[in-house]
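Structure in structure tokens, see below.
A single protein chain has been omitted from the complex, and every remaining protein chain is retained in its original position.
== chain A ==
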């Protein structure tokens, strides 16, 4: 049970990153690599602020997200004002953030033992003691109260972020942002400041990545400058896994599916860990699991694999580039 709850916690925390990746990847149609840097930025900023003990834990999260937003805005400015290829702009900012993160922390790794984080704060609200290992029964399974509250808090935070984004993308500003991603010429013809939209969108996306990093650092009790490496890849994987499972592109479902994709992916990693015989094979097994999970549903839908000629209508729908419209 602790394994399952831990997996859900990490899944929900990283789903916030996945939601952020959804904005850059699905609205603006490019993978914003800045996120790897801003995730680590969020983690380092949060760790330093928590260790300084001068802010309450939720303010720390806000400051960390603001730092991420600033990083995203820099990428946006590089891309729109200086006409640098979006991928390259992301790579440049991510590279620069590495040094920034080292400066923020002053060293490469900050430990947070017995400091007040959102997780301990939440435990305090529910009057769960940090030291006593109280267990509660969940459908007959014994579960640690702390583990349970951690999973619940990360679920709530993912829910809040998802709902807020859902709401935002349906406002006038959000619609303008989506229009910019779909058809910049059309959007600017309608009077939308497209540059501003790209900058704001990337800022939002990276704020979410940084928030995810800050939560990860709070949860695992340390921030490391290398914490972001490889995270975006898995964030994108979560987005795509979610899409494959849900197969619907409306905003609400896209956000929900990104969260589900992230949780599902982390579950697969946990299962690979649980059964992984040789530690060297872990990533291979994880990759195979993901592959299996993606193939199985399509086999289930009437063996599309073996049909020679698919329904042209359905085929067109399937091959159409996925957009959130």
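Note that a contact is a pair of C-beta atoms (placed from the backbone, for glycine too) under 8 Å apart; a residue touches a chain by one contact, two chains touch by 3 or more; residues count from 1.
In this section, contacts and distances are computed from a predicted model.
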{"item": "Per UniProt record, name of the chain withheld from view [\"ABC transporter substrate-binding protein\", \"Sarcosine oxidase subunit alpha\", \"Ferritin-like domain-containing protein\" or \"Hydantoinase/oxoprolinase family protein\"]", "value": "\"ABC transporter substrate-binding protein\""}
{"item": "Among A:128, A:173, A:196 or A:282, residue touching the chain not depicted", "value": "A:282"}
{"item": "Hidden-chain contact residue, picked from the options A:20, A:72 or A:242", "value": "A:242"}
{"item": "Those residues of chain A which, in the complete complex, touch the missing chain", "value": "1-8, 10, 14, 98, 102, 107-109, 111-113, 133, 141, 216, 219-222, 224-227, 229-231, 234, 242, 245-248, 250, 252-253, 256-257, 260-261, 263-264, 266-271, 273-276, 279-280, 282-283, 293, 297, 325"}
